[in-house]
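Here the structure is laid out as structure tokens; the discussion comes afterwards.
Just one protein chain is left out here, and the rest sit where they should.
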Amino acid sequence: MSAILIIEQVLNGLQFGVMLFLMAAGLTLIFGVMGLINLAHGSLYMVGAFAAAAVAGATGSFLLGLVAALAAAALAGTLIEVVVIRRLYAAPHLDQVLATFALILVFSEGTRWIFGSFPLFLEIPDALSGPVTLPGGIEYPLYRLTLIGIGLVIAVGLWALIERTRIGIQIRAGENDREMIAALGVDISRLYTLIFALGAALAGLAGALVGAIQSVQVGMGEPVLILAFVVIVIGGIGSIRGAFIGALLVGLTDTLGGVFLPEVFKLFMEPGAAQKSGAAIASMGIYVLMGCVLVWRPTGLFGARP
Amino acid sequence: MSDAAPILETRHLSKSFGALKATDDVSITLQPGEIHAIIGPNGAGKSTLIQQICGALRPDTGNVVLDGRDISGLSTQARARAGLGRTFQVSQLCMEDSVLENALLGAVGAQGAAWRFWRRALETAELRATAEAALARVGLSDEAATRCANLSHGARRQLEVAMALTLRPRAFIMDEPMAGMGAAGSKRLTGLLDGLRQEAPILLVEHDMDAVFALADRISVLVYGKIIATGSAQEIRSSRAVREAYLGDAE
Partner (left out) sequence: MRIAEHWVNGAVLIGIAALPLWALLIDEPFTITLVTRAVILALAAVGLNIVLGFGGLVSFGHAVFFGLGGYAMGILAYHAQTYTVLDLGFFTTEGTKSMPIIWLVAMGISAIAAFFIGLLCLRTSGVYFIMITLAFGQMFYYFAISWAQYGGEDGLSIYVRNGFPGLNTLVPIQFFGICFALLCLVLILKARLQRAPFGLALNALRQSEARVATMGLNPMRIKLLAFVLSGAITGLAGALFADLNRFVSPAMFSWQFSGELIVLIIIGGVGRLMGPVIGACVFVALEHFLGGLTDFWHVYLGLILLGIVLFGRGGLLGLLTGKEGAHV
């Protein structure tokens, strides 16, 4: 069990975490301000990935692919907000769940219709491929390091947006009292559309960035969506800070658990069984974490206290 | 009346929300057979007080005592079973169900019958009898089959009282029963409450001064979470402290 391996896995966990944060931040904002649970967020992640893969594949430029991802996801987000989502703000949660579930069906099958069932490929740009040497002699993929960087930059950017801009004030006020900000003359419709599109763009970006290291295929968004839910439950609905801390916790727990649990099991089991049991239990790790947080704080670490 | 042991008592109840002292050392009693009204300007903390008595909110310090028994640690449902009959300021009714079905709910709770799965509630004699008696008492028998969503506001307030009745309570805690009532409805409800005090005393939070002065044996005035005066209607009406609290320092 070398220090190098540990540091590598910690970095992997961080990378996983910040990408989750991109998803969770959008979701928690949408829920915090608009009171809407959005299952279609995973579809927006997928749309971003497919747009990036298609454009990068056609033009050879990863950067253009990223731009396409942001644009496509934001556009898709705006479209569904205007057509479907805005009828749901006052609706019971069941309706929101069903309508956004329906959107998943439409997006997933629609994408399969257009692109077929086989995964697309999105290549890491040459400039970012290959390892970089970190202090201590550790070699780590430059691309993953970049992802961590991008994630942190966005986290800071979001913080600045919420704490330091007028839109941010509106968002914070909206989280506290929806009726009041409407009464104060803020254009609610536009604010909501903006927030939704912002969340969508973040999801699409995450999809594109991760699509380069995993595959771009239909249904890639939902597992990430559900993980993002776990993040929000742990962090507390409506809290960006909670989403950030929660995402890092989830990312680290999942990555480190998957690596270390089998090792721990090997101490008292034979290697084959230890590997299998360890992997199986590790796959439940984040849910156990979620359960523990819930027992202690039913509304999450930074959520509104009941 | 003051010799008998109080049915309900709060002792030094205090609750703060951050820097805001919502309830400040409140000690009040409810004697058998009396109607004790709590009045006070908006924001005085009446709702917070009710919630602490009924179990929806935990006080920072202080006790709630029912029939000599400390119920401070009990849940809302346990206090209801112990004999606290609460009515809500904003009606909490099962809107989709009929009046009778709502009344049956109280009977089910009071008789611990929630764990019956086979026999229809409507056909269970004890439950139905309790429910129908309560409805008759408040004058809602004719509306037994009406869906709550279709009830008039006044009838809903009556149903609130009926549901508290099904518990066969030791004390009623009523949060603004007159809320939203017109003159005729208020009068009818006032008449109902007047007769109710014999079955169980009523702790009444109310804004409607006509009803308060018509019904209350004692009145306590709550201002900024603190009881500034307790006494008969006469005493309260002539109290300078009370007038200042309501009208400011005006002459």
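Each chain gets a letter, A and B, in the order it is written, and its residues are counted from 1.
Note that contacts are C-beta pairs under 8 Å (C-beta built on N, C-alpha and C of every residue); 3 or more make two chains touch, one makes a residue touch a chain.
Worth saying up front: this structure is predicted, and the values here are computed from it rather than measured.
*Asks:* Please identify which residue in A:Y89, A:F121 or A:Y287 touches the non-displayed chain.
*Replies:* Counting the whole complex, the residue in contact with the absent chain is A:Y287.
*Asks:* Taking the full complex into account, find the residue in A:E109, A:E139 or A:D187 that is in contact with the omitted chain.
*Replies:* A:E109
*Asks:* Identify the residue among B:P59, B:G106, B:P201 or B:G225 that touches the chain left out of the display.
*Replies:* Touches the omitted chain: B:G106.
*Asks:* Which listed residue (B:V65, B:A121 or B:A136) would be found touching the missing chain in the intact complex?
*Replies:* Touches the omitted chain: B:A121.
*Asks:* In the full complex, which bits of chain A touch the chain not displayed? Write them out.
*Replies:* 31, 37, 84, 87, 93-95, 97-99, 101-106, 108-110, 112-113, 222-223, 226, 229-230, 232-233, 237, 276, 279-280, 283-284, 287, 290-291, 294-295, 298-300
*Asks:* For chain B, which residues reach the chain that was dropped from this view?
*Replies:* Looking at chain B, the ones touching the missing chain are residues 54-56, 75-78, 80-81, 86, 88, 92-97, 101-102, 104-106, 108-110, 112-122, 124, 127, 163, 166-167.
Rule of thumb we're sticking to: only the chains that are shown with their structure count from here on.
*Asks:* Approximately how many whole Å separate the CA-defined centres of chain A and chain B?
*Replies:* Centre-to-centre distance between chain A and chain B: 49 Å.
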